[in-house]
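Shown here: the complex without one of its protein chains, the others still in place.
Here is chain A:
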Amino acid sequence: MAEQIKVIVFALGNEEYGIDVDKVRTIERMMPITRVPKTYSFIKGVINLRGVVIPVIDLRGRFNLEETEYNDQTRIIIVAVGEMEVGFIVDAANDVVDLDRDSIDSPPEVVGGVKAKYLDGVAKVGDDRLLIMLNLAEVLNRGEVAHLEQLED
C-alpha cells in the first residue's frame, strides 16, 4: 500500500509546488510586513501572526527568481519545520491534492530555475499537472544561506 499524503499546492511563476500539509500551519493573505534591516534581501521582514512574530521570506527571492509585485492573489504560507516557523510569500495558493508517495519521482537537476537540492521530487497529478515537492529543511537551511552570501560578496 502506497502512503497517501495531502499536499498544499502553490504557484511560483508558471510552476506549481507542493508542501506536505502537515508542515503547513496556516495560509494568510498578504499583510503588513515590518522590514528587518541588515539581512538577506529575500527576507522580507517579520509579521505578527496572532501574537507571534514570524519572519517572512520571498520564495522567489530565495530561489533566485525574479521578484514580482504582490497582488491580491499573493499568499503567505506559514510552515513549521522543527522549532522554526517561517512564512513563504508565494504567487498564489489555492489547492489541496492527495498524492501517493510512490508517485513522487526524484527531481531533475534544475526545475524552473530552482536547484535540485531544494526539491524532494516531482509528482504527477492527474494527466498533465506536475507538482514540485519542496524540501523544506534545505530551503530553510541557514548554513547554506550564509554560504550563498559569501559567494555573492
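In this text, a contact is a pair of C-beta atoms (placed from the backbone, for glycine too) under 8 Å apart; a residue touches a chain by one contact, two chains touch by 3 or more; residues count from 1.
One rule holds in what follows: contacts and distances are computed from a predicted model.
**Q** Absent chain per UniProt: "Dye decolorizing peroxidase", "ATP synthase subunit a", "Peptide ABC transporter substrate-binding protein" or "Chemotaxis protein CheA"?
**A** Listed in its UniProt record, the absent chain's protein name reads "Chemotaxis protein CheA".
**Q** Of A:Ala11, A:Val46, A:Leu65 or A:Ala92, which sits in contact with the chain we cannot see?
**A** If we include the chain that is not displayed, A:Val46 is the one touching it.
**Q** In the complete complex, the non-displayed chain touches which residues of chain A?
**A** 32, 34-39, 43, 45-48, 50-55, 57, 83-86, 140, 142, 146
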